[in-house]
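Attaching a single structure in structure tokens format; questions to follow.
For this view, one protein chain was removed and the others were kept in their places.
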Amino acid sequence: MDVNIEYFGMLSEITRCSEETISLSQNRVSDLRALLLRKYPALEQVDFQLAQNGEIRSEETGISHRNLALLPPFSGG
Amino acid sequence: MDVNIEYFGMLSEITRCSEETISLSQNRVSDLRALLLRKYPALEQVDFQLAQNGEIRSEETGISHRNLALLPPFSGG
Amino acid sequence: MSEHNNVFKTGAISSEFIGSAIAKHQSKTEIGAHGIFLGQVRADAVGGKTVTAIEYTAYEEMATQKFHEIRESALTKFNLTCLHTYHSLGLVKAGAVCLFVLASATSRKEVCRAVAYIVDEIKAGVPIFGKELFGDASHRWKVNR
Partner (left out) sequence: MSEHNNVFKTGAISSEFIGSAIAKHQSKTEIGAHGIFLGQVRADAVGGKTVTAIEYTAYEEMATQKFHEIRESALTKFNLTCLHTYHSLGLVKAGAVCLFVLASATSRKEVCRAVAYIVDEIKAGVPIFGKELFGDASHRWKVNR
């Protein structure tokens, strides 16, 4: 499955892009996390979360949506 | 001793004046309270306090200042 | 710590005055958070009548001293950069603001608690008296609970 990932805040500086399309062979969040850490080792330093359809997804859940977002720690207010 | 008493809020409606001069033969706050209750029986219905020089005086303290204030419950804000 | 101006304002505290007080703090760039409380005169219904305004009076000598004590106490209890308090005297119509507290600090942790503390202390300890006026000649004396 091809997914589109948007990178927010400091994450877009690590990935050097605001979004990209990635091909997934396995569809758990933890699989995508492992893939991203291989592609961007500097992501290790950031406590990021993955969101799908406007909701944070935990590691063991599956990805069922094409549009994903990778979120660094929040800093509103 | 002659003292000047200012009446605030609902108290001035009971006394029908905003201030008056009263002659005291005894100088404790409780004596003045008794005198005022004889003069204005309707004061019984109000939980009033006596202040002297900008400070609330308790019943057993003496009156040492000529300018007094009689205060009903506070309702600021 | 900015100097404390006179607490009492004649009549209602306008939204322009509040906006302007906020604007004045934008040059204080060490501030990260403002907590504000506004007391507004309610059009309470009492036995078929409605409060149209409150007329405030105060035992000013004591009230000014009490406002000062509350201010000093708040500055001791909470880590504030700035603190301003204003209360109306005279006539304030229903819907208008009669009390304005503005507490500012570097971070948010303290400002909301500081504002709540100050408002409670004002209501309990400052000799201000509110006469609730109905549309006709009648009135009722407000009592804080």
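Remarks
When the chains are written out, they are named A, B and C in that same order, and each has its own residue count from 1.
The criterion applied here is as follows: contacts are C-beta pairs under 8 Å (C-beta built on N, C-alpha and C of every residue); 3 or more make two chains touch, one makes a residue touch a chain.
What you see is a predicted model; the values in this text were computed from it and never measured.
Shown chains touched by the undisplayed chain in the intact complex: A, C.
Seen from chain C, the chain kept out of the figure touches residues 15-16, 18-20, 22-23, 25-43, 94-97, 106, 108, 111-113, 115-116, 119, 123. For chain A, the residues touching the absent chain in the complete assembly are 6, 8-10, 51, 53-56, 69, 71-77.
Basically, only the chains that are shown with their structure count from here on.
With centres taken as mean Cα positions, chain B sits 73 Å from chain A. Rounded to whole angstrom, the centroid-to-centroid distance between chain A and chain C, based on C-alpha atoms, equals 49 Å. Averaged C-alpha coordinates give centres for chain B and chain C that are 27 Å from one another.
Annotation for chain A: no residues touch 2 or more other chains. Taken residue by residue, chain C touches two or more other chains at no position, since every residue touches fewer.
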